[in-house]
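My questions all concern the structure below.
Just one protein chain is left out here, and the rest sit where they should.
In order of appearance the chains are A, B and C, and numbering begins at 1 in each one.
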Amino acid sequence: MPITTPVTMSCTRWKINHLKIESCLVMKTLTLSLILLACILLTACDQSQSENTETQRSQDTTLSRPYTDAAGRQLTIPTHPKRIIALSEVDLDAMLALDVQPVAATDGRGQDGFPRYLDDSKTQGITSVGRLGNPSMEAILMEKPDLILLGGFYTDQALAKLSAIAPVVVTYTLREDWKKGFERVAALLNKQEAYDTFMIKYDQKIQQVRKRLGDHIHDTVSIIRWNPKGPMFMYNTVFASKVISDIGLKRPEYQDKGGAPHSPILSLESLDQLDGDWIFMGTLMTQGDAVSAMASATSTPAFKALKGVQNGHLIPVDGSMWTSVGGPLAAMQVLDDIQKAMSQADE
Amino acid sequence: MTQLNTTQPSVYKHDWLMRLGPLRLRVPRRVVMVNLLLFIGLAGIMLASLIMGDFDISIMQTVRALLGHGERSHLILINDIRLPRVITGMVTGFGLGLAGTMLQTLARNRLATPEVLGINEGGTLAIIVIITVSTSSLFGLWWVAPIGAAITAAVLILFGGGRVGSQGYRLLIIGLGLTALLRSINELIISRQNLMHASALYTWTLGSLATGNEKVNIPVSIGLLMTLPVCLLCTRWLTLMRFDEEIAIPLGLPRRGARLLVIGCVVVMAGLSVGAAGPIAFVALAAPILASRLLGPSHVPMLTSAWTGCVLVLTADTLGRLIAHPQELPVGVVCSVLGGPFLLWVVLRQQAN
Amino acid sequence: MSETELTSSSTQFTNPASDARSRVLCLVLLCLFILAILIVLSMIAGAGNTTVKDAIGYLLGDALRRNDENLDMVLRTLRWPRTVGALVVGGAMGVAGAVLQTVTRNPLADTGLLGINSGAAMGVVTGITYFGVSTTLGYLLWSMSGTLLGTSLVLLVASTGLAGVTPLRLILAGLGIGATFHGITAMILLSNQTSYDEYRYWVLGSLAGLHLRMVLQMLWIIVPGILLAVVLARSLSALILGDDVAQSLGHQPAKIRILSTLSVTLLTGASVALAGPITFLGLLSPHIARSFVHHRIGSLIGLSGLFGMIILLTADILCRIVVKPFETPVSVMIAMAGAPLLMWIVLSNRMLTLTHKEMR
Partner (left out) sequence: MQLNVTDLYASYTANNPILKGVSMSAKPGHVTIIVGPNGCGKSTLLRSIARLHRPDSGRITLDDQDIWQLKPRQAAHRLSLLPQSPVAPEGMTVINLVQFGRHPHQGLFQQWSDQDQLAVAEALQLTHLSDLAHRRLDQLSGGQRQRCWLAMTLAQQTPLMLLDEPTSMLDLGHQVEVLNLVRKIASAGDRAFVIVLHDLIAAAQYADQLITMRDGKIIQTGHPRDIITPELIKELYDVDVRILTSPDNLTPIIVARQEALV
């Protein structure tokens, strides 16, 4: 029963195979050592690279100064930065308000270009480096910046990568007022005078609007967004709400809360929470779509029953500044919008 | 010899046999060849993904930058932007490929992948919760993903792991239920964020290599390397797990122990990958299918599948940077757009045979 | 197992078929009873300030309350369309799920796996992004066309080739096409944040803001879909025994599959259009139904529809009251309650394994 032939046969085969195995082993060790070599080189280059940047940076010491940014990070930044990249809308807005153009900036929130409320003439010549919150590192690198402004929302990874390219200043933290960011940007750019001028203009405008309001000064202002699946309102942490409180106007009781920027989707049965003496309805889309959002909102009977709507105080506005984040220029425009709305209502 | 072959077939016809002291190792020729080819492919795609992109850089400049010479912008581009990205891609592809092949073999069903069973989704939820709860935005907390994945897997084992059932169907249904549950919680959390946070989270849930950096790469690779030997130890069990229990157990498969160990490995592998780059779709499904086509049916493709995963992820990422120029498509999107037709191709080919 | 089905006409003293039939009848009556209660509850419960007393008064025809304009608006234009919508969508989803699982002989089959939902999502996102759609009617049309595109592609791919449409092939083709659609959706959303902003609410599914008119319009699609499913029930119960058996019983497996897929498309397309992608429902309700009626496909389809209605209506009522005055997305509610339920079904051995030799 036992079979012996295959064993002897396969023994000869195995001898042949052993030769092959040896050659295979040689190949394996070769590739392995190649990979090892590559690894060593890579680690080596990591070190040499950091030395390299160190020396490059130390050359600039005469023109640089220490700085502590909004996130509390200790930095060394150029005293007179030339090529600045603005990675948040407040930064871009603030720079333009101070009449300085960044070399590059990110697109506006939910838009395919710079924020809509900014003048085209002002943004001309600025390169776009991609979406807000997710800019292209390579595009930023190509601009060879000497200072990067980053405010609000950022990720630690992005911060680390950007810091390798140029000093990154966090100009404001998430819940901070736009004024703080503006102030810091002005200080960074050595534009104290322009800052003061602008803030005086802003205060004057506030006074002007207040005067215009007259008796309406105690009115409540509701800021809402309309989705086809249901409406939502903005809490008082949102940018426009701060401008409104600067004027002295109030938010409706339900909406006068902190925390999240906007409420979850509201039930159509509870639309009374949207009500206010004035209802500003923002969309992220262009004016045409805002109208269709209006149409779908006003086709809801419960919405039509709102006090603000019946008084004709429903005002469609550009959501890209009203319901999200903006800087000094946006604040001015919000004031403009309110003023315009008031005068239209008066007519 | 030919005459002998027809009557007495050689068992190890396709293998190299090695005697190293007391060790007797069998190295299937095809496995070696396929892995060699994959290595060459991987090296090529690594180089390509270092060279290609918005920023123009030549091969020589790339190599010089890798060695630490050249312009400062080149050094930053290669060492701080592209290399970490490539490494993240490798790590993720490796983990997903291995986890996919192990889970598919365990459940004896091609559909059983970490993403279908909700293990990826569990990792994602953990990260989303952590990001939402913390005031600053910390994507650096990669380690919560394996923990989330482990909790999901624990639920999975608790409810369904004891009985994988006929071809893993029980496990799959429970997994699908878990996936639905976790995904809707994820979407609920995302819908309550502001748009800024939400779209950043959304990009993350699609799987993206753009955030890759050493702080994540190094611990994740250490984790993977430490789990790898355990996975390889499971290989012998996995080859048995392809059979019914009534074949496998008499052949010496420890029923519960093997299953727990394999699921444990899958959790660590998938969790680490999710932590590094988010849940990249399709790699865990496609890599084992491709690898087993390359290797043939007699092997469970372990390392081969892992390397295939690396190649897939890196190729997808490189394409994602080229296709939508000047924008970048996250690797997960490219994977699912290309993975779909690929799966169709596999299905049609298989049927035609 | 299927003996009851085949010998139902035999004249024995103890007829197992009639026994089963009366059991199903009892179940149906029970379901209808529960539904009636739920409908009343749905009219009473809400997120707003309307009190339960007012609502009951209105329902009972209290003249004073009938004339209350606000009350009339809440009940007639908000709650009633929602209730009807939940019944229609739940029923359609349940029937579609049962047909899909039967025809693919696969307990995992649901509209998500077949790429139908991804098709709908892609349609909606395309509509939002490139055609500025922002009304419910617009969503409806676009999701419908996306669904049609998805299913016809799945069918086309699955039926080219030598072996014809096999269950596994259908699922894998669906998975592949679904993934592609999903990727394309993500591509569009990434390059357009405005669309993403709308999408992230749509994808959660909701019955809020439905107009009765739209629900009734959708009945033109849903009713034929359900009728088709009912007509197919007999052939499907033969198909569950395998293609060979079905063929020898005089059915044409390929034709049955195509017709079933058509029915599923009509039902899912319409319900996704109305309420957004509520995937889990289509997986869950057939499993519950199967734990009662096993292999009687006709009853399975009917019961699955009823269970779909019950689940969706319950979920929708909960959505309104859990985080008053806000809305919880209905798919979240279903998944939260449904996942444990599904696990229980699977664990308690109530899940009958369908024939799945072909799944490998």
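Assume a residue touches a chain if its C-beta (ideal position, glycine included) is under 8 Å from a C-beta of that chain, and two chains touch if they have at least 3 such contacts.
Quick caveat, the model's predicted, so the values are computed rather than measured.
J.: Pick out the residues on subunit B that sit against the missing chain.
T.: On the subunit B side, contact with the omitted chain comes from 6-13, 15, 17, 22-26, 233, 236, 239-240, 242-247, 249-255, 296-298.
In this text, only the chains that are shown with their structure count from here on.
J.: Could you tell me which chain's Cα centre is nearest to the average position of every protein Cα atom shown?
T.: Minimum centroid-to-centroid distance belongs to B.
J.: In terms of CA centroid distance, which chain is the most far removed from subunit A?
T.: It is C.
J.: Approximately how many whole Å separate the CA-defined centres of subunit A and subunit B?
T.: Whole-Å distance between the two chain centres: 32.
J.: At which residue positions does subunit A touch at least two other chains?
T.: 109-110, 131, 264-265, 284
J.: Touching at least two other chains at once: which residues of subunit B meet that condition?
T.: Those would be 191, 195, 199, 203, 327.
J.: Per the contact definition, I'd like the list of subunit B residues that touch subunit C in the complex.
T.: The contact residues of subunit B facing subunit C are 108-111, 159-160, 165-167, 169-170, 172-174, 176-178, 180-181, 183-185, 187-188, 190-191, 195, 198-199, 202-203, 206, 281-282, 324, 327, 329-330, 332-344, 346-348, 351-352.
J.: Over in the complex, which subunit A residues touch subunit B? Could you list them?
T.: 3, 5-6, 9-10, 13-14, 17-18, 20-21, 24, 27, 31, 41-42, 44-49, 52-53, 56, 71, 109-110, 130-134, 136-139, 141-142, 144, 152-158, 160-161, 164-165, 173-174, 260-262, 264-265, 284, 324-325
J.: Can you tell me which positions in subunit A touch subunit C when the two form their complex?
T.: Contacts found on subunit A: 109-112, 131, 227-230, 263-270, 272-273, 284-285, 288-289, 292-293, 296, 300-302, 305.
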